[in-house]
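Presented below is the structure to which this report refers.
Missing here is one protein chain; the remaining ones are kept as they sit in the complex.
What follows is chain A.
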Amino acid sequence: MKLCIEFGGGLELLFGNQKNYDVEVPADGSLTVRQLLPWARDNLLQDRPELFMKGDSVRPGILVLINGCDWELSGTLDAELQPGDEVVFISTLHGG
């Protein structure tokens, strides 16, 4: 399944300092965020996996956005992705 994946808020540092990835994720018809996370960790992440995932979800402090909406609005881990969806992972910032 073709997806646009983006990392921001400093999270891109774990992903080879690259913010945007156009990827083809293997999927049997359907693909949930729960399945996407380990795939991104194993295929895109280059550094410090413990700062990206905790258990089967993202690390606290990371917001997941699906097509510009908080993933909380579409079922978090069980959110079903569609071809062409844009999934953004944003680390919340604290500095000022």
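Of note:
In the analysis below, a residue touches a chain if its C-beta (ideal position, glycine included) is under 8 Å from a C-beta of that chain, and two chains touch if they have at least 3 such contacts; residues count from 1.
By our rule, contacts and distances are computed from a predicted model.
The chain absent from the displayed complex carries the UniProt protein name "Adenylyltransferase and sulfurtransferase MOCS3", chosen from "Septin-like protein", "Adenylyltransferase and sulfurtransferase MOCS3", "tRNA (guanine-N(7)-)-methyltransferase" or "Oidioi.mRNA.OKI2018_I69.XSR.g16452.t1.cds". Interface note for the absent chain: among A:Gly10, A:Pro38 or A:Gly84, the touching residue is A:Gly10.
On the side of chain A, touch with the chain left out of the figure occurs at residues 8-10, 19, 48, 50-51, 59-63, 65, 68-70, 72-73, 88, 90-96.
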